[in-house]
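Removed from the display is one protein chain of the complex; every other protein chain stays in position.
After this line comes subunit A, so read on.
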Amino acid sequence: MSDSEILAHLAAVIEDLGGAPAGEISREKSLRDDLDIDSLSMVEVVVSIEDKYGVELPDDAMTGLQTVGDLVDFIENSVAPTPA
């Protein structure tokens, strides 16, 4: 699973939520300020990721995520942790 794969999935989900058009989504964008993803929309994003990748993301780990890039990194680390 690559960065771009995750980004494409997020872009589709965020567009479906009415947050912003998929074409505007990049790593630098702020989830809240640029894409209008509030806390409840974030729950929907997370559930879609969990369903797609068969993982469970802990609630408390998500609180610090600000940008799309943060979220992509978080998913990558949760789904396929970097070997020590």
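Definition applied: a contact is a pair of C-beta atoms (placed from the backbone, for glycine too) under 8 Å apart; a residue touches a chain by one contact, two chains touch by 3 or more; residues count from 1.
Rule of thumb we're sticking to: contacts and distances are computed from a predicted model.
Q: Just by its UniProt name, which of "Carbohydrate ABC transporter permease", "4Fe-4S binding protein", "Type III-B CRISPR module RAMP protein Cmr4" or "3-oxoacyl-[acyl-carrier-protein] synthase 2" is the chain not shown in this complex?
A: The chain we cannot see is recorded in UniProt as "3-oxoacyl-[acyl-carrier-protein] synthase 2".
Q: One chain isn't shown here. Among A:12, A:47 or A:61, which residue touches it?
A: Once the missing chain is taken into account, the touching residue is A:47.
Q: Touching the missing chain, which residues of subunit A?
A: Considering the whole complex, subunit A reaches the absent chain at 17-19, 36, 40-41, 43-44, 47, 51.
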